[in-house]
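A short worksheet on the structure shown next.
Only one protein chain is missing from this complex, and each of the others stays in its spot.
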Amino acid sequence: MDRRFKVRLEARFGEQLTGPIRQRHDETEMRIGPGDVVAILTALHDEPELGFEFLSDLAGVDTGKVMQVVYHLWSETTTDWLRVVADGLSRDDPRAPSVTFLWKGAEWMEREAYDMFGITFEGNRDLRRIYMPPDYQSFPLRKDFYLADDAARSPGGGVRPMERSHVPSNAPSKALVRQIPT
Amino acid sequence: MTTTSAPSDDPRIELDRDLGVFEPVPPYPPRTEREAEFYTLGDGQMFINVGPQHPSTHGVLRVVLKIDGEKVVDLDPVLGYLHRGVEKLCENADYHQAICYTDPLEYVSSLFTEWSPVIAFEKLMDVQVPRRAEYIRVLSSELNRIASHALFLGWMALDLGGLTPILWSFIERDEIVDMLAALTGQRMLFNYFRIGGVNGDLNHEFMSRLGDWMSRAAEQIEAGNGLLNENEIFVRRMRGLGTIDAKTALRMVMTGPNLRASGVPFDVRRAHPYSVFPELEFDIPTRSEGDCLARYLLRMDEIKQSLRIIDQCLHQMPDGPVMAKLPRLMRPRPGRAYAAIEGPRGQLSTYAISDGTDQPFRMRIHDPSFIHLQSVGLMMPGHLIADTMAVMASLDPIMGGVDK
Amino acid sequence: MTVISRSWSRLTLPGKVIFTVIPILIALTAALVVVIVVLGQPILDALAANLPIVRFALAATIVLLMTIPTAFIVGYMELKGIAFMNLRIGPDRVGPYGTLMSVFHGLKMLMKEDFTPSGADPLVFTWAPVIVYLASVMTLLVIPFGPGLFGQDLNLGLLYFFAIGGLSVVGMLMAGWASFNKYSLLGGLRAAAQVISYEIPLTLSVVGLILLAGTMSLNQIVLNQSGWFTDWYVFRQPLGVVIFFIAATAEANRTPFDLTEADSEIVAGYATEYSGMRFGFFYFAEFVNVFIISALTVTLFFGGWNAPFPWPWPVTLSLDPGGLGIGLLLLVAIVPLLLTIVFAIPFWIASSRIKTWQALVAGFVLANLFLIGLVGAGAYIAFDWVAGVAWFLLKSYVFVFLLVWMRGTLPRVRVDQLMDFAWKWLLPASLLNLFVTAAAIVVVSQ
Partner (left out) sequence: MALTDDAAATANVGTGPDDATGMSSDVSAQPALPATRPGDAVVSPIVVPNTLWQAADPEAYDGGRPTDITHLREFDASGLGRRDDARWGGALDVIPTKADYVLDLIRMNSLWPLLSGLACCAIEMMSTATSKNDMDRWGMFPFRASPRQADVLIVAGTLTTKMAGPLVRLWEQMPEPKWCVAMGDCTCSGGRYKRSYSTVEGIDRVMPVDVYVPGCPPRPEGLIYGMMKLQQLVKDRRGHWPERAIGPTVPQEV
């Protein structure tokens, strides 16, 4: 991991960070609020001493409490992946600024995040559902969306697959659920 | 949600609406400005629907072309016909099963789609992989890369109307896939990479097949290219088609051969080394034209580099175990890990979040085919219908990876 | 009665068809026999009176029937040839070496459901394949297969050929328009553009040859090339041959000019919506076209039915079977037995492990082969039309194989490249060919 890079980041974006810069293995993670995404990503992209010209990934995350938009960036100036986590989007109406003005290729990734999580990216001019059909109502990758057969049809209702292999398959599911310490 | 005449872009409902002919205009008002702009016809223009079941779309891609005569004015890809919900399934399976779910993305190069989640999980669990396992991973995956590029050659020619090259390249592909089956036990969806190593050590049948094939691989591949490289029709059709320059390619976040064909020497194996690639020596071929011919020739160069890597792997292969000591039921401590590898089509990456249980809390799979496909809309306008297929083939998308 | 009704109810559809057709056929045959017996002589007189009409009708029927086996043979050549170029085996399960494969394909298409999509124009949709097929078949009428073997020796035969051959584009256009399908429409329009623009170099490329030959009758053109193969027009019109063959390939919509049914672009072109036998017409017309352009190339430039060299030692075989009288009967009765025994003896004395009946069977087979060879050689020598047809088919199928080879090898050109090639290269080249030929003729004649 690149310690000096952490120092540089703290020096540059110190006041805008909402959490400590964390480093593990070959990744550096910085957390920002959704309001600062445009400014910070533009700075990362444009300033030559940072020079993160390559957007490696754009992912949405549903933590169960809040929504996040996670950007992974690559640059020649550091040996780490830079992970920018736009944190604290409300689960009721998640909104984040679009980065298509920097990377036009992010358009479909944002469409995918919208399709899977319902995150609205302001500034994306083609924010449609991309995978599910247009009349689809729910957002599959949210944490309150269960697979159709989750626990309902399977014998060991909702038991983690590893443990399920240890219990008799003919056992009633209610008893099973009670066995699991919650 | 009622089941009666729900508005959708399903062709069959369109079919019932007006007799016989299928107008690909969706039956609801446009939702975005881009959609509104696309679905308004100028004079002399018409829509033509390619897919979801069309001989030249590799898989079930549907592209709505707005054409003026034979000239393509604009196009709008419609995805999701192969969306299998892999990420959700991975979140509902434990770590080993998640690797199995990621196999069928990019089904012509499954080893790579296994590799990136495996590295991510190993980061989550701080697993140290034996070096022999790493070498075996590199060896088998480079073989898989050659098979994938061979198929690309065949599809390229097939979409340009050539019958023979695809059958010749399938001969290559079958040989490689059979030797990989001797190694992994499966012909296409080898579930071979495991957390902390690989499933099994090199066996004799694999080594003998590999040596037999390596002795004649180069000239076989040369023969396959000979059908196309000197073919005047082929070269004339490919040169200067679907050109994209380096800056635009970076804006479209393209990776892999399609980016290197535009002159950007970005290869994850060198830019952000993983596995034992720092110990291996190989070149990163780049070309400056950025057109379909460059993408085609670049992949042919990559095949040679892969042969070099395989040769080095066979010579530097260390002894030792191929699997690290790990518990069967894995509960990594909470954390986040991101791993990217260089697949045959570009950067394949996985972003995994662990919540301390034996199932990934969130598993994001980033596939290059998905990214590259959206740049077709950038390259196509002004070209002809026949070129749409050529450009799509030159980007080499795999619908399993596009739709996840 | 009830038995018959029950049996009828249990008949399958083909059974019903056969059981209705057979009695009708029997009745018709009986009526025909009666008619011939009653007034046979007047009919013969009437036929003799206007022989050319009878001849033409007969030739037309034969040509029409001949296209079907031709299509099957060419189809089989294509299946097998492309298979070998793909390093495959190709059909080998249906018939010996898969020879029946194309036949089965054709019969299967005959038996498939044949429907008209809603929104299509039924009349045009139905007649388009017929026109395409007839355009191919009618061109065969003027091609001389051998000395005296042609449907009609028009003195404008070449013009007739191009005129009728150009009709096929009408059928394609009708198909593309009537199918009510955008792919079909694109295919039909492509076909129109392609065929019409390639008509011009195609026609211009043979004008030089017409100047040389001084006639447009194909039969006369073939007669002009008799003698040694150096007299063939290919050696006087080398450029013309190339232009003609390329343009003819484009006319027949063969690779690399098969844009009209480009699988990877417009699904099946103008034939997208066709199924069953109406698609079979397109399917056969393509193969018949392949044979026709090969045959025309041979006729115009490669000496037609002429042997490449005159028969060096002329043999005149005067067969007069009647002269032998009763000897003929004895000959027919005895010679096969004799030959069988003669050919069987070597096997019989060769090894004691070969049983007598085995030796006799082998002898019988060999005797038949010998007789067939004998008869064939005799026919080749005695009747020059046999020799002519043999040479003609041989040359033609060489060119058919050339077309199959191109199909197995070349990718497809683009539309604009197609047009550029026609107008920027073929047309000037054919004009150049024409001028050079005319100049040469003027120079030589003075």
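By written order: A, B and C. Residues from 1 in each chain.
By our rule, a contact is a pair of C-beta atoms (placed from the backbone, for glycine too) under 8 Å apart; a residue touches a chain by one contact, two chains touch by 3 or more.
Quantities reported herein were computed from a predicted structural model and do not represent experimental measurements.
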Which displayed chains the unshown chain touches: A, B, C
Contact residue for the chain not shown (choose from A:R8, A:R24 or A:R128): A:R24
Sole residue of C:M77, C:I221, C:A271 or C:L393 that reaches the chain not shown, by the stated touch rule: C:A271
Candidates C:F56, C:F104 or C:W127 - the one touching the absent chain: C:F104
Hidden partner chain, residues of subunit B it touches: 1-6, 8, 10-13, 15, 52-55, 59-60, 80-85, 88-89, 92, 100-101, 104, 107-108, 119, 122-123, 126-129, 134, 151, 166-168, 170-171, 173-174, 187-189, 273-276, 333-336, 339, 353, 355-357, 361, 399-400
Positions on subunit C where the hidden chain makes contact: 3, 7, 10-12, 14-16, 18-19, 79, 83, 86-94, 98, 100-101, 104-105, 107-109, 111-115, 263-264, 267-268, 271-276, 279
Contacts of subunit A with the absent chain, listed as residue ranges: 1, 19-20, 22-26, 31, 61, 63-66, 68, 85, 87-88, 131-133, 135-136, 138, 140, 143-152, 157-160, 173-174, 177, 180, 182
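Keep this in mind: only the chains that are shown with their structure count from here on.
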Category of the chain touch graph - line, ring, star, complete, other: line
Identifier of the chain whose CA centre is least distant from the whole-structure CA centre: B
Furthest chain, CA centroid comparison against subunit C: A
Centre-of-Cα separation between subunit B and subunit A, whole angstrom: 23
Inter-centroid spacing, subunit C versus subunit A (mean Cα positions, whole Å): 67
Between subunit B and subunit C, centroid-to-centroid distance (C-alpha), Å: 47
Subunit B residues counted as touching two or more neighbouring chains: none
Where subunit A touches two or more other chains, by residue: none
Subunit B residues touching subunit A - in the complex, by the definition given at the top: 1, 6-10, 26, 28, 31-35, 79-80, 83, 85, 87-89, 91-94, 97, 123, 250-254, 266, 271-272, 329, 335-338, 340, 347, 349, 351, 353, 357-359, 362, 364, 366, 370-371, 373-375, 403-404
Residue ranges of subunit B touching subunit C (in the complex, touch as defined): 19-21, 46, 48, 54-56, 70, 157-164, 167-168, 171, 227-228, 231, 233-234, 236-237, 384-387, 389
List of subunit A residues in touch with subunit B within their complex: 24-27, 29, 53-57, 59, 61-62, 70, 72, 74, 76, 79, 81, 83, 102-109, 112, 116, 125-135, 137, 140-141, 145, 147, 150, 160-162
